[in-house]
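Note that this complex is displayed minus one protein chain, with the remaining chains in position.
Should a chain be cited, it is by its letter among A and B, assigned in written order, with residues numbered from 1 in that chain.
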């Protein structure tokens, strides 16, 4: 069994951001030499998500509006979590909607994705360095 | 390490539908010959979900109502994504609630599921051919 472990770092200029990381993950699959296996991509911070969907700017704005409607950032005092001095209570909720991780098949040495599937890093409490892990196992 | 990769295709007669695919996935596990491993079942279209829950018709109607409440199909113009000419903005949101994929253990050559766990394909923008991938790895 082969394996590869790599970490990707992000520091977004805004509180919320959505970054297409498909090419970076594909490069790691090639680096791993795995032909048949699984590729796990997971946020290691708990106010961010890794998810798969379309790279279409209107959709990303729709997601952002919808998440803000389901778990508004303000009022800060709405969230008990913010009594710890944080202001990111909403970000912990938004991340649960969008998910922590994706697992993608590796088939014939490549990410086995549908035509429109793109891997995204979604940041809900940015402006600081945060990382994801990519773990590849297979043969 | 053994592996198996198969694709299952669906074309639902209605926009939204919920299909129990447990037996099809179990058949692939047997075909793979894997005794101990992992089985990934993932939608390869971004307006559909693979999820695990109960095969109970009332519950499925509850899910459908709830998703329609959280991300209504209409008005179409509510979603920026629909400015691309699509009418499926809501489907991209519903899919995030229900999830893209499940990973199920394979133990002693079988899907290791709880009593009521059933694997579902959930379609939110049907009436066209769409596929899922089943990737099995193990020994």
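Rule of thumb we're sticking to: a contact is a pair of C-beta atoms (placed from the backbone, for glycine too) under 8 Å apart; a residue touches a chain by one contact, two chains touch by 3 or more.
Note that the coordinates shown come from a computational prediction; the quantities given were computed from them, not determined experimentally.
Asker: Give me the chain A residues in contact with the hidden chain, please.
Answerer: So the residues of chain A touching the unseen chain are 1, 3, 5, 38, 40, 42-46, 70-71, 79-84, 89, 92-93, 95-97, 99-101, 103, 131, 133, 135, 137.
Asker: Give me the chain B residues in contact with the hidden chain, please.
Answerer: Contact residues on chain B toward the absent chain are 1, 36-38, 51-54, 56-59, 61-63, 66, 70, 97-99, 102-105, 107, 112-117, 137-139.
Convention: only the chains that are shown with their structure count from here on.
Asker: Between chain A and chain B, what is the gap in Å from one C-alpha centre to the other?
Answerer: Centres of chain A and chain B (C-alpha means) sit 20 Å apart.
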